[in-house]
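Only one protein chain is missing from this complex, and each of the others stays in its spot.
Then we have subunit A:
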Amino acid sequence: MILSEDVFLLQMRFLLLFSRQGKLRLQKWFTALSDRDKKKIIRDITHLVLSRPPKACNFLQWRDLKIVYRRYASLYFCCGLDQEDNELITLELLHRYVELLDQNFGNVCELDIIFNFEKAYFILDEFVICGEVQETSKASVAKSLEEADSLQETMEEYMSKPTY
């Protein structure tokens, strides 16, 4: 088994975003893995998910993990879960993340995530920590993101330069 041994039950192992052509747009790993293992997982899962028919069920089994995925426009949002995890609530989690992205970017599309990938990570990190939801109120997360971003802008104004 290529996944790390010191991982206990009930955990989201990773979250991946990839396009319909299989290009990776975001990867968040909640367990420690070697680069080689990560690449292999990405390859296998991308291939598995992309070959599913359109009306198929959003859950599938891969090795000893449950894979939950959903397609939003041209992006696939995909999670790897442990055997005991609740797939339906994970679907809600993915949906909440998309909502947060949408709120932050305003009608988010794949290009937003490509050109502002670091923002997508910041949003995710404000919603999920080590594979668990940290804040269940959408408004709360949005507010924290706003305040953090404004902290950044203050810096920018001070430096009179844009961020990145």
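By definition in this document, contacts are C-beta pairs under 8 Å (C-beta built on N, C-alpha and C of every residue); 3 or more make two chains touch, one makes a residue touch a chain; residues count from 1.
In this section, contacts and distances are computed from a predicted model.
For the omitted chain of this complex, the UniProt record lists the protein as "AP-1 complex subunit gamma", which is one of "Protein transport protein SEC23", "superoxide dismutase", "Electron transfer flavoprotein-ubiquinone oxidoreductase" or "AP-1 complex subunit gamma".
Mapped onto subunit A, contacts with the missing chain fall at residues 6-10, 24-27, 29-30, 32-34, 39, 53, 55-61, 86-89, 91-93, 114-115, 117-118, 121-122, 125-126, 129-130, 132-140, 144, 147-148, 151-152, 154-156, 159, 161-164.
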